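Please read the structure below before turning to the comments.
One protein chain is absent from this view; the other protein chains keep their places.
Chain nomenclature is as follows: A, B and C, assigned in order of appearance, with residue numbering initiated at 1 for each chain independently.
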């Protein structure tokens, strides 16, 4: 795939209200980038989940640091990367746990957020870097 | 006034389509920040003008550099700063020129954009820094 | 879009909670408070009407699961009314369709409840 440029980048203080802004921006840019209407709901939800998670870990560990969302409008994929500044998290491990419908299991932290992301994004990559966790998701684009 | 933090920051490649994203974000954040409904039209328009101008100068001088919009949700003002990376521009000088309705004058560059910003923002500051031009605009906020 | 939450209790002792708007990380605390409040008042049979919910994320799911755990501790129930495909999809993805009773209408849920008695 050809290298993609970050066309729109959003950074925001880790507050729940800004997750709404992130959803709004991601959906608008995805629509303009050619993501099909039917997929926009998935973009909205998956980006919201990734941002909610980042806001949560920032509030616990570094409330002064902003959360970053990069939107890359590529030739054939619309890509979103949500990055936090909290390293040593183990999101991939958590994500690997299948969500079981067994009520007994609902006592623990279900990580429903990761289940939603995994279920919605066409392609998901979760990377733990020394700087923090990067969740990259993408959807196909129909260019006219 | 107490120091304000940049709650939301948007950077985007200098393309007209992203000016629409900037308008959308500024309006949404202003609404949530407590700017009155009646003023949101002004926020939308003024932020759009400042971004259109920045996109235009970037396209001419540095198409690879992003335009930046900072939205600061302060205690009593909602503040927007649009910055470009093109120094040696003279926006303040241009802005100082009153728009004359004389048709004879319409041959030159009218800088209607600055006229709109000046007419709409409650408070406008245009600063030419070595890095580029920063247009800061603000509106009152009603906190509940 | 803010969240509106209201409730009423039927004569067969079912408390119907009407939720309208977006249930997300920003508004979910409001729904959570409502559920806690009802349980504290001794309402252990809850039916959350999701027909006017425009958006639901995992925080919202978590609040519903939390509510379910609370009412179960009192041998109660928490069921849902939902016919919107986009909302149902989120329950399906997370496997929660198997945890919640999901009905097409408040009447359907009441009917079901009567049969079980």
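Here, a contact is a pair of C-beta atoms (placed from the backbone, for glycine too) under 8 Å apart; a residue touches a chain by one contact, two chains touch by 3 or more.
As the structure is a prediction and not an experimental result, all values here were calculated from the model.
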item	value
Chain not shown, its touching partners among those shown	B
Of B:9, B:49 or B:70, the one touching the omitted chain in the full complex	B:49
Missing-chain contacts mapped onto subunit B	16-17, 19-20, 41, 44-45, 48-49, 52, 55-56, 99-101, 103, 106-107, 110, 112-113, 115-116, 119-120
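The working rule: only the chains that are shown with their structure count from here on.
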item	value
Computed distance of Cα centres, subunit C from subunit B, in Å	44
Centre-of-Cα separation between subunit B and subunit A, whole angstrom	29
Sites on subunit A at which at least two other chains make contact	17, 20
